[in-house]
Each structure stands twice: as C-alpha cells, then as structure tokens.
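I'd like to ask you about the structure that follows.
Removed: one protein chain of the complex. Kept in place: all other protein chains.
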Amino acid sequence: MNGLVWARRRRTAARFWSQFRQNKAGVFGLVVLALFVLTALLAPVITPDNALSVTRPPGSPLDGPSADFPLGTDRSGRSMVDMIIWGSRVSLTVGFWATFISIAFGTLFGILAGHFGGWGSSLLMRVTDWFLVMPSLVLGVALAAVLGRSLTTIIVAIGVTSWPTTARLVRAQTLAVEARPYIERARALGGGHLHVMTNHVLPNVMPIVLAQTTLMVGSAILTESTFAFLGLGDPTTASWGATIQAARDVGAVSSRMWWYILPPGIAIVLVVLAFTLVGRAIEGVLNPKLRERR
Amino acid sequence: MSLLEVDDLTVTYRTAGGDVPAVRGVSFALEAGQKLGLAGESGCGKSTMALALLRLLPRTARYTGEIRFDGEDILTMSWGRLRAVRWAGASIVFQGAMHSLNAVQRIGAQIAEPIRLHSKATEAEIRRRTGELLEHVGLPARRADAYPHELSGGQRQRVMIAMALACDPKLIVADEPTTALDVMIQAQILTLIESLVAEQGISLLMISHDLSVLADTCDRLAVMYAGRIVEEGPAAAVFGDARHPYGRALAAAFPRIGDPASRRRPQGLAGDPPDPADLPSGCTFHPRCPARLDHCDKLDPRLWPAGDDARAACVHVLPDKGLSLVAKESA
Partner (left out) sequence: MADSALPTAPVPQLAQSVRDRSGVRRRLRYYGEKLGGSLVSLFAVILTSFFLFRIIPGDPVRTMTHGRPVTIEQQEQLRREFGLDKPLAEQFWSYLTGVLRLDFGDSFQFNRPVTDLIGERLWPTVLLVGTSVVISAALGLWLGVRGAWNHGSLSDRVNTGVALTLWSVPSFWLGLILIVIFASGAGWFPTSGMESTGVEGWERIPDVAHHMVLPLVTLVAVVYAQYLMIMRSSLLDEMGSDYIVTARAKGLRDIIVRRRHAVPNALLPTVTLIFVNLGFVVFGAVLVETIFSWPGLGQLFYSGLSVPDLPLVQGLFILFSAAVILMNLLADLLYPVLDPRVRP
C-alpha cells in the first residue's frame, strides 16, 4: 500500500475523530470505557493478593460498608470493591472475545455471501435466517448446558448465536460496495476474488463492522451477566452476574443488603450503556442520515 | 398590484458550521395569469425559493425581506392565515411525484384531503370533485382507488397536478415538474400544465434546470445563480439573447432532456456552482466566467437594465463596465 493511500486514511481518521468528538454522549461513553479497561488491566495491582480468596478472605462475611470495605463484603468475606474490580475483567473478556468470534464469522460469511452470490450465497443466507429465528439466548443456554459450565462456553455460546446479525449487515454493505465502479475497474485490471475482497471490500465494510462491534460488546456483556445469573457460568469466576446470583442465594434481597446487590448491577449498566453510546456515536458519524437534523 | 411580489428575499440556513445563505436578495413580481420560469443549476437556491414562498422550509431557515401574495406578506402572517393561504391560494407541484405522494394512502384520499380542509363541501361533492380532477388531467376517475406505486411516473405527476388544482388556487408553483420523466411523457405533462393554467387563468411559477423547457412554456424567465437572480426578462429575449454569460451558457447548452450530466453542468461551462457557505468574492460567477474582466472579483453587480424590458447582473451591461463603481468603492 502506498503513501498516498495512507495519507488519505489518516485524513479520514482525523475527520472521523473530529466528528465523533461533537457527540457528547459518545465521548462520555468512551471515557467510562477507558476507566473500566484501565481498572480491569490494573486489577492485580490495585487489589490485595488474597482479594478473591475464599479460604483466606480479607474480611468477615456479609458486613455492611465500613472504612476498610467501602462497599461491604460478600458471603465469603471478600471486599465488594475488589469483586467489582475483578468482575470487570470477566465482563470485558467475555464481551470482547464473544464479539470477536461473532464479528469474525459474521464478516467472513457476510463478505463471501455478498461477493460470490449464487446458490452458495442463498444457502448461507438461509442458514443465517435460521440462526436469527432461533432465540439466541435459548440456543446459548442450551449450548452452555450441554458443553458444561465455563467462561469459554459462555463466550462460544454468545459468539455463535450473534454472528448472523453481523453477517446480514456485512453482506448488504458488500453488495453496495461491489456495485461501485472502482470494483469493476479493479476486476478489469485483473484483480482476483481475494484481491477484491481484501483490498477493496474489506476496508469499506470495516467502518460499519466497527459500529456493530461496539454495540455488540454491550449486549454480549448483558448476555454474559444473564448466563452467569442463570448459573451457567464458571462458579469460580467473580463475574458481576454471578455476584448478583450469589447475593440472591444468600438472601441479600430479603435482608436488604443493598451493598451486595447494587454495585454489580450498576457496573453492568455503566459498561453496557458506555458501549451503546459509543456505538451509536460511531454509527452517527458513519451514517449522516442518523445524525441530528433539522 | 401583482399577484405575487417578492422583495429582497433572503433565506439563511443555520447550521452547526455557521450560517449558510441559500437565497441572497431576490426580487421579482408575477402578474395574475402570467407564467414565470426560474432556471438555474442544482444548488443555486431555486428549490429553496419555491418552498420559501409558502414558508415551508425547515425550522433552521431564517427569512428576511417580503413575499406579498395578493397583498398580504407571507413572512409575517399568522400560522392560521398561512395555513389558509397554503394550497387554497397557492399550491405546489413537486418534483419526483413518487416521493411527494404518501405511499400508503390511496391517491383519491390524497386529492380529497385539501378540498375537505379548505371548503365546506360534503363527502359526496368531494368524491365527485376528485373524480373530475382526475379526468381533467387525463386519468380515469376510478383510479382514485389506486396507490401511488401502482401508477407510472407520468401518471403520478398527473395526480400531483390534479391535487394542485383541487382548491382552485391563484398560483401554482411547479418545482421541476418533469425532471424524473422520460422525454415523451415530459412533453405531455408540460402541455397539460400549460393548457390547464391557461384555461383557468392561474399564474404559474415554474422552476427547472432546463432553460429550453421554461422558454417553451413561460412568458418571462429568470436565471438564478448562487442564490440570486442574475438575469431576467421576456422568455424569448433571455433564451435567445442572454446578456449574462451564465444565462448565455445555460441557453447555449440546450441540455438534453433527462440527461443528469447536463443538469449538473451546462455544456461548455467549466467548474461547479459555488458552495453557498463559501462564496467567491465580487461577482460569484467570476471563477467560471468565460468573459471575466480583471475587476470581476471586486465588484458584485446588481441587476441592471439590459435591453428591452430585461435586466442582467453583469459588469458587461453596466455603464463603462462598472469601472467607475470599483473606483468609487476603493476610494
């Protein structure tokens, strides 16, 4: 790729950022996300070594907020603050990996179906339709039940059931891109299928995939918390959903231990909302029709 | 008193990037029963003009000047009065009738809607009137039950015309009424508009990028460029002997009907119309002008008498080519 192309891409990126910046909600979402990512990365540094230990917990079980434990302790005597910090790792990991699977499959199949057309494409779209029709949560829950309880299962379940949405979007975008004259030119100049798909279609499909990605991470995190709450996650990971489930199990609801129930839920809402806001902001920049008008 | 008098009208859109002037001081008059053609490239402000006449622009638009219709100023009248003038006083035939008709309503209902609103007719009378209107524009009355997508482009445009006639208006504004149609249909629609307008003594303001179409239909022509009228006069004079280089280019182009390329750029004229947010200094046409003089980027000429009953905004029609004006300004 030559310097001219890179210069153009850089300009595009700069323009993108200057438009994104005008969306206050999107910037807010980005800041929240940055904070959560930082927290997740620094979790081992900012929490004590025995933060997650059930056998040597730092405090006594089910204590209310105190100076030592600003949000109290859970049923094993672990600090709720540390639980939330470690939970962000689980949520973000699941969110990113599930989305990665979903986007990778969705983009691959979407571009293939859009590029080649014919009966293979119809078959592929038929399969997508079928996945779309199946309630993904049901399929996910069934998969998780069958494959056993672990983080990987949840990631696979979410990824496998959410790729069809991406595939449809990418296929539509691929068809739109391939209708442009320069694709014709690339073909006339002897560009093969692979060349056209990777050098021309992919760069034009990526922006829409980016918006889709951010929106999807949010819903993947929401789904993860649901799975964890349904008891399908790895019982030993401190996911936010699992923490809420644990709180319910020990009767935090009836004894009104708000510090046990509120924080993990608020954390989920914040992260999901942040992803949603960023995704909408990106969408707004890419699709001026969605931008506020008149 | 003229039926329609537009006096120094400006329309400015307020956007996040600052104010964008779309119409910059337009004045003209239209007598009862007269047909005026307004020509110009896309983006010169002519469609904004059409919508401004009934204050139909989005909320971001700001108006100054006066639009006197039948003696009343449209820009200052109350909302209630304005709604009464809309359609009953002046109606509009929009371009692209596919999108200008509501896709999920039967066309009969859409034609009947303004009649019901502006008259006290009974339902039976309204139904009869709708049928009459359809037959008037050459469609069988039973087509009232059709949906827009069941009609051809030409038929839809006929529906638009029937709709425009529904309340016996004094003025019809036709905004590119034939743009989306092919040549044969275009001619049919133009003939239809011409005959109906003549028959009922309605004034017509027809807007098009196609000077030849306007010259055929209208009594007078006005040419717009960058939000201003740069040439105005009797149709034959403007079309045959334009004094402004832009008017000349438009007339010489004889744009082929239905060819989108000629719509954007008249033949033989380089460059694009200027961005309204970033207009050139002096005469806004000077960067593209084949007859530009050295001082054209300094002097912004206003309309000036140019021949019999015609006016043009060009240094070439000014006494001593406007040099004295430039000298006076710089002094």
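Note that the chains take the letters A and B in the order they are written out, and that residue 1 is the start of every chain.
Note that in this section a contact is a pair of C-beta atoms (placed from the backbone, for glycine too) under 8 Å apart; a residue touches a chain by one contact, two chains touch by 3 or more.
This structure is a prediction, so every number in the text was calculated from the model and none was measured.
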| note | Checked against the full complex, the residue among B:Thr12, B:Ser100, B:Thr178 or B:Thr284 that touches the missing chain is B:Ser100
| Which of B:Phe28, B:Phe69, B:Trp87 or B:Tyr246 sits in contact with the chain that's absent? | B:Trp87
| query | Just one of A:Leu52, A:Ala98, A:Ala113 or A:Val272 touches the chain that is missing; which is it? | reply | A:Val272
| field | Which residue of A:Ile111, A:Met197 or A:Leu222 touches the chain not shown here | value | A:Leu222
| message | By the contact criterion defined above, which parts of chain A meet the unshown chain? Give residue numbers in ascending order. | response | 25, 126, 129-130, 133-135, 137-139, 141-143, 145-147, 218, 222, 225-226, 229-232, 241, 244, 247-248, 253-254, 256, 258, 261-262, 264-265, 268-270, 272-273, 276-277, 280, 289-290, 292-294
| task | Please give every residue of chain B in contact with the chain that is not shown. | result | 51, 54, 56, 83-88, 91-92, 94, 96, 99-105, 113-114, 117-118, 138, 140, 147, 149-155, 163, 185, 188, 192
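We adopt the following convention: only the chains that are shown with their structure count from here on.
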| In whole angstrom, what separates the CA-based centres of chain A and chain B? | 51
